[in-house]
Every structure is written in structure tokens, then in C-alpha cells.
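Have a look at the structure below, then the notes.
With one protein chain held back, the other chains of the complex are shown just where they sit.
Note that the chains are named A, B and C in the order they appear, and that numbering of residues resets to 1 at the start of each chain.
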Amino acid sequence: MQIGMMGLGRMGANMVRRLMRDGHECVVYDINSESVAALVKEGSIGAESLEAFVGKLEKPRCVWLMLPAAITGRVAAQVADLMEPGDIIIDGGNSNYRDAVDQAARLATLGLSYVDVGTSGGVWGLDRGYCLMIGGPDTAVRHLDPIFATLAPGPDAGASPAVGDTGTAHLGYLHCGPSGAGHFVKMVHNGIEYGVMAAYAEGINILKAANSGKRHREADAETTPLSEPQYYQFDVDLGAVAEVWRHGSVIGSWLLDLTADVLKTDSALSKFGGRVSDSGEGRWTLKAAIDTGVPAPVLSSALFDRFSSQGESEFADKLLSAMRYAFGGHIEKSK
Amino acid sequence: MQIGMMGLGRMGANMVRRLMRDGHECVVYDINSESVAALVKEGSIGAESLEAFVGKLEKPRCVWLMLPAAITGRVAAQVADLMEPGDIIIDGGNSNYRDAVDQAARLATLGLSYVDVGTSGGVWGLDRGYCLMIGGPDTAVRHLDPIFATLAPGPDAGASPAVGDTGTAHLGYLHCGPSGAGHFVKMVHNGIEYGVMAAYAEGINILKAANSGKRHREADAETTPLSEPQYYQFDVDLGAVAEVWRHGSVIGSWLLDLTADVLKTDSALSKFGGRVSDSGEGRWTLKAAIDTGVPAPVLSSALFDRFSSQGESEFADKLLSAMRYAFGGHIEKSK
Amino acid sequence: MQIGMMGLGRMGANMVRRLMRDGHECVVYDINSESVAALVKEGSIGAESLEAFVGKLEKPRCVWLMLPAAITGRVAAQVADLMEPGDIIIDGGNSNYRDAVDQAARLATLGLSYVDVGTSGGVWGLDRGYCLMIGGPDTAVRHLDPIFATLAPGPDAGASPAVGDTGTAHLGYLHCGPSGAGHFVKMVHNGIEYGVMAAYAEGINILKAANSGKRHREADAETTPLSEPQYYQFDVDLGAVAEVWRHGSVIGSWLLDLTADVLKTDSALSKFGGRVSDSGEGRWTLKAAIDTGVPAPVLSSALFDRFSSQGESEFADKLLSAMRYAFGGHIEKSK
Partner (left out) sequence: MQIGMMGLGRMGANMVRRLMRDGHECVVYDINSESVAALVKEGSIGAESLEAFVGKLEKPRCVWLMLPAAITGRVAAQVADLMEPGDIIIDGGNSNYRDAVDQAARLATLGLSYVDVGTSGGVWGLDRGYCLMIGGPDTAVRHLDPIFATLAPGPDAGASPAVGDTGTAHLGYLHCGPSGAGHFVKMVHNGIEYGVMAAYAEGINILKAANSGKRHREADAETTPLSEPQYYQFDVDLGAVAEVWRHGSVIGSWLLDLTADVLKTDSALSKFGGRVSDSGEGRWTLKAAIDTGVPAPVLSSALFDRFSSQGESEFADKLLSAMRYAFGGHIEKSK
């Protein structure tokens, strides 16, 4: 079927490629005309303006937005102005699900459908397929089924056979509920992702310290001595351990697959500085937990560690040093 | 080759079966004679006493202990008394790696080798193979290679091809270092496992609360109102979501495979009460983090949640209620 | 000076008493006419309706609302309808500071001032005085100074002399900034309160367990053995320890004073069940931390423990048990 894709960054462009591969007709647009030209060369139909883009679409028009969350709302409104009742806007970006709830209600008054699609798969999605978490009205979601079926991994990607009947879930895409439900599920997905990543990172950091007993340790009043150094004499090959865990252990996962590759290539991680960004979903997940009174100590610890890695605990830490000096005369060690 | 297995519980018995399947000769012993009889029927050589068990082994004798951590040390000493220089004792249980360090040093003075093997795979290991994390002297570990190769998953189990040269890691077993290194790596493995499990559990608990806006909420001074119920109107099919995440998403894993199966079968988890045990490794992982000064907020949050699930936060919570009453006259809501 | 007080619960009534004691004229109103009658007996001027209440006030009218957060906004709007430019509404309740920001902007268009006053002191405020954190326009805040000066503890309550010039802070009241600033500072105050309370509660819970080595411990595969019981043989008198900490230690505090009293009276805390409510500020504090990217692992741990005490971790814990059963065949111990 035909689909319009707006936003041809890393994610959007690859999704167009995966759709064309499977025979769909893609009309594409981006403010960067080179991105458009590149995909036209590969077989897409390009457009030079938003008006031209919408004009080239057959009714009901389906426009998939793959844009930064910060501008998605504004662009969706512009697109809507050019549409007619029955048309469909899809938001595949990392938007806050609350915006999808509000946007869908607004567009419904114009007869337009708003479908929010949480999309996971990263740079690997072109080949592995994208996991799609979908929210929106039934009719629109059903209409887009051929698109979802192509973008998703399809029947073979699962590690073990499915149990029970969960519709299209075993194919890698799922209609999760009304507008907002897709981004809500994707939000929690990313919250979990932070927690899982942090669990591996903390554990591997402990493995790295398994030879602490070999290192010289300063013996001053501001450094706690390592009382039993004989138990910390292991030089662990982090890459080999991550690799072995991939085979038959309880903690095997796709993130571990990537982690093993990373550590086997550069176990010192010398290309990275340790400033870990967060893209919003982890924050929103925590806010949802707080609103609904659900404890989420692991997910919040993972998020707060990222904040600390960004330098945001510095003032609090200075205050702790200041208190220690005030009550005990403790002089801070240099950093 | 020949191996003696002592301790024929769920894990030990299945390991014997996997070894026999691949042509190894298994001499087996357990204080429960029925367990011995069952495996004899399947082709093992049984023994009626510890002396008989050790007596049936060829030199160098290899005795694999698959016992509860609490008795492994005592039994290892008894076995050692019946052995001769050059013999090997393997501890495949969930022992503290410190005991392995100490035990290996003691047995080395008798000319015996002690090999500690962290074993992951649970009830699935018989068919999937066991992930083996091995510590001990080179000669003994090399001698046991055929046994490890059989117990481990072998060449095909990984989800993606290996990068770099990590010895046998891609086959699912790894010599991690001297005595203690195997249990140390297994310990951290389980610490990570707790964190990963908790990340899924917290996230799915938030998904479950996505319909909080539909529920009636008491409006008293001791209950925080849900300020924007319109954003919590989703009835999420937890099993379907866990299933879709298995296909192409960043958080796919073997634990998620199991979680999806569980939720698809019984999304209310009615067979469980929520008292989560811990078997020691999570605790030891945290102690190692503390000794070496490595922050582990996610792993500790996961462990402490288990303690709370066992009722151990009750007194602290009563004290909080008591303080609230003391300063503000707040009356506790009934539980 | 004259002040109108609406909302004569525990907090509001005591504030009226403290104001009258110091010679202020209090006009009082509550939907519960008995509460009005009681204070009239003590010297207040009562009113039978909102209209009568506002009608009895001299210009500029000053109405202090001491109401549950859930209804403050609605009542403030009703009061505003009866007012004239130059009049002042004060919100002394536990409202979200965002509501104060919005409300102040709305009322400013009517020529009214909105002053938000975070109030700490609980049931002890009548005698000790209330700590007041004030937000709002300068003129209105200055006009109310005699009221604030009376409600606050005044010059003698501090434990040590003040350093530097911080205006009225050493008297126990402070103009923190524009509308919303008072409730914002109070919000963070309560966030800190949760953390401080939890620190004491966790520590005292550890003290309580100091005799664990004396207790019989089940020896099954689902219970981690206590490896060195000889180090857990202390029967600690919790009340006496809390008392001694009040005298000269680094952790002396008013909350510890209360805690000591509680534990000395009933060290088993038999009157409490351990269901700890939260009143909103802790949640909002965390949301502010998340919005601004400030790590708050301690404050969030304290909040999430309260959620768990309310039973909200149950589903997550069931899921952990379900996973453990799925991969390892672990049977849950009964709760």
C-alpha cells in the first residue's frame, strides 16, 4: 500500500527502505532536500514541500511522522491542516504519550485519526525489523496493518514458540489500546531498558574490581581499607565473561549480545567518557509510577545514575563534603 | 570420560543425564538411595556409600559435588579424606566464592585440585545446556574439558556470531581464573539477574496500573489524589505486550521469553503470593561491591525489594507511621 | 491585625488560637458549624456562610485558607468572587506549588494577591510555633508580616545562633520568592522529611535485627543461611539507643526526639500496622527532580518504600516469584 513518510533521519530513512523492499509505495519528505533525493534514488516518490507531499497521497492519506519529540506536535498540526476527514497521521517518534492522548482528541474533532506507534529496534531495525507498540482507533490501525506487518520482524524472529493467542504480538507488532497506549507501552519499555542496562553495567563494574586486592590502596583516614584483599585477586576477562553468559545462562539477552561485542573489541571502553544521556521516556516512566503509586526503585536508580553521570550530583556532593568538614573537620581528598 | 556425581537433586540428576547422553560414564551417589536407583536404571553406576562411590572412580578421580551451599564444605572435606594426590573435586553448587578460595588452598596442601563451577541454566539446562563459569588450576580444568564441553550448550546456542577470540566462551563455558573465580563470576551473574528481573517486574507493574484513572480512589487526607486520571485509562494486555517485546525490541531476553509465557498463561499470577526468596549470591554481590567501593544502586534496590517482600520492612514502616502520628497526628489507614 | 481563617481542622484551629493569644482579631468560618462555635467561645468572630465571612472582613481583606489540597482551588475561586482589588488570599495547605503559580496569575488579573504559605510544625505548632515558607508578591507578604511573626516560633527556638543576614529566617518565617515559591520550598522540605525519616527507620530496623544470630533460622534452599551468627547476638534497647543519640551525637534532631519518645513508650510499636501514607509533596519533589535532571536516589527510595508499604509492590513481587519458578522450578515459601 501507499504511505507518506516525513522525517528521513536514521530511523525514518531505514523504515522507508524496509517498506520499499516489501513492495510498498513510499512518498517521502524532509526539510533536508538531500535526504529526500537519496531516497528518491532508491525508488521513493519525493516531495519538495509539505503541500506537495500531502498532495501526492491517495485517500485516505496516511502520513507517518518520524521526528524529534520537540517538534512533532507542531508539524502534526500543519499536516492536519492539509488533510480531510478519514485521513490518518501516525507518530512513530519518542513522544510523550500524554501528547498523543491530547493530539488524538483534537484531531478527532476534525475527523482525522491519530495513531501513536512506539518503535524499538534502533539502527538494527532495517534488517531485524522494528518492534511496534501501537495506540489508536481500531479502523485506522486495521487500515495500516500491511505497513506494520512489513516493518515488524515477522514470524521467525522469536527465540521460542508463542503460547496462547496474543493476536499479532508474536509477529512483533501489537495494537495496545486507544490513542496514547502505544507510546505508553514504549515509554515503559524504555524505562525497563534503563534498568536492564544498569544491571549489566553495575555487575560488570564489580567484575572489573575483582582484582582490587592487587592494587595499592592509600592508607589515610579518608580511605576505607580493603579488609580481606586475598578475596579480590581475580583479573576477569570482561569480554569473555559477557560472551559465555550469552550461552545457556539465565541472563542472556540482546543487550548482552551487544555488550559482549563491545567488551571483546575494546574492554577498556576507551572511546567513551561516561556521560549517559536520557531521552525522556525513562523520566516519564518514573512520573507514571509516581502518579499511580507504584514503587520503581530499580528504574529510578538507573535514571538517577544517568543524571549523576551528567554531573548533576555535584552540588549535593559538595554539600556532603561541607557537612563532613563542619562536624568532623574532615578534609576532602582531591578528585 | 568418567565422572563421579554426588548430589542428585533436580540439577545434579539432569547433569548426569546430559553427560550420559553424550557417552560419558557417570558414577553417582546421594544420601537418598532412590535418587541413585533412578539414575542407575538410566545407565549410571550407583554407589551405596561415600567410600564405595570414591572407590569406583578411576584415577585421577573426579568428583562433582552438586549440593546445597550449607553442606558443600563439610562433604568436600569427607571426600578429600578418601582421595589421593592428583584427584579433583568440583563444586558446582551456589557456594560463596570465598569458601572456594579457602577450600582450594587447604586441598592444595594435600595435592588435590579444587575446581569451582558456577552453573546457570536451571531446569532448562538438560536440553539447552548449562552455562559454566569455571575457576581453578589449569591442569585440572584442562583435564575436565570433555565434561564441560558436554554440559555446556555448545556451538549453536548464541543469537549472533561471536566477535574476537574468547576461547571456549562462545561454546558456553569459560575458565575464568584461579580457584574462586568461577563462583565469583557466577555470583555477579546472579546479582545482575536480580536487577534484570526487577526491571521487568517494576515496568510491568506500571503497565498494570495504566488504568488507575478508571478506578475509584478514596478521597481522604491520607490518600494522594490522582491529579490527571484522563492519562491513566489504558487496559494493557500484559501477556501480549511481553510477547511483542520479544520480537525486535531492545529489551528482548530469555527472561522476557519466560515472562511472556507466564503472563499469557495467567496474567493475574494467581498462583503466587509475592514472597521472593534470595539464594545468597545477590547478597554476596552487594558485599563485594561494598568491599571494593563500586556503586551498585540498581542491584541493591533489587535485593532489598526481595527482603521487603519477605516482610522485613515491617518494623521500619511501623516506625514511620509512629513518627507521622507523633508529629502530625496522622492516623494510619488499615492495611 | 485582623485575619479571616477558613478551614478549622486541627491545623487551622490551632493557628487561630496562636493568633488570638498574640492579640490578633480572627474571623473564622468552616462548613462544620461546631468548629466555628468552638472558636467563637474562645474569642473568635464566627460566620455562618462564606458571604458573611468575607463580609465581616476589613479592607484589604485577608483570607487564610487551611483546607485539603483537593478543594483549595475551587474554594479560592469562590472567595475571590466575593473580593475586591487589593484583597489577599493565603493558601496555607499542602497544595501543589504549580497550582499556586497558576492561581496567582489568574487572581492577579482581578487585582487580587495570592500568597502561598508552606506550613510545618504539625500538632506541635500551637506551642512551638509554625515554620512558614512564603511565596507571593512583596506588598501582600509585607502586609501580612504581623501574622507571620505571630505564627512563627520567633527569636528563641533555634538551637544555635544564626550566622549572616537572612532576614526573618531566624525567626522561623521566610519570604522565599514569587507565588509558588513557598509551596515549592515546603514541597522539598517534605521530600527531605521522607528521606530523614526513612534513614532513622532503616537504621533502627537493623538494630532490631542485631540479635538475629540467636534466632532459629530455617535451613531450606529458599532461605539464605546467616553465615556468622556469633556477630548477631545483641539485644538492643531501641528506646535507650534513640535517647542516647539525642545527646551530643551527629544525628540529633527533632524527629529523633519524637522517635525516642515513641520507642521508650512502646518499643514493639504494637499500635501500628506499617501502612505508611504519603500526602503528595514527596511525589511532587521527585517529579521536580526528574524535570530538572537532579539525582534523588535517597528521596525516591524513601517514597517507594511507602508505596510498597501500601501493598503496591505485590504484583511485581508475584512476577519475580513466577520467573523464579519458570527458570529454576523454585517454589515460593508461604508468606
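In this section, a residue touches a chain if its C-beta (ideal position, glycine included) is under 8 Å from a C-beta of that chain, and two chains touch if they have at least 3 such contacts.
If you're wondering where the values come from, they're calculated on a predicted model, not measured in any experiment.
Here the chain not displayed is in touch, across the complete complex, with A, B, C. Taking the complete complex into account, C:122 is the one of C:46, C:122 or C:280 that touches the chain left out. Touch with the chain that is not drawn comes from one residue among C:180, C:274 or C:328, which is C:180.
Of the candidate positions C:35, C:205 or C:277, contact with the unshown chain belongs to C:205.
On the side of chain B, the interface with the absent chain consists of residues 250, 283, 286-287, 290-291, 293-297, 300-301, 303-305, 307-308, 310, 312-313, 316, 327-328, using the contact rule stated above. In the full complex, chain C contacts the hidden chain through residues 97-98, 101, 120-122, 125, 128-133, 152-153, 157-160, 162-164, 166-174, 176-178, 180-181, 184-185, 188-189, 191-196, 198-200, 202-210, 212, 224, 226-228, 230-237, 239-241, 243-257, 260-261, 264-265, 285, 288-289, 291-299, 301-302, 304-305.
Seen from chain A, the chain kept out of the figure touches residues 10, 68-70, 96, 122-124, 197-198, 200-202, 204-205, 208, 219, 221-225, 227, 254-255, 258-259, 261-263, 269, 271-280, 283, 297, 301, 305-306, 308-309, 311-330, 332-335.
Convention: only the chains that are shown with their structure count from here on.
If the chains shown are joined wherever they touch, the resulting network links each chain directly to all the rest.
Using mean Cα coordinates as chain centres, the one most removed from chain C is B. Separating the centre of chain A from that of chain B, both taken as means of CA atoms, is a distance of 29 Å. Averaging C-alpha coordinates per chain places the centre of chain A 37 Å away from that of chain C.
Chain B and chain C have Cα centroids lying 43 Å from one another.
Those residues of chain B in touch with two or more other chains are numbered 122, 198, 200, 202, 204-205, 208, 224, 227, 254-255, 261, 297, 301, 305.
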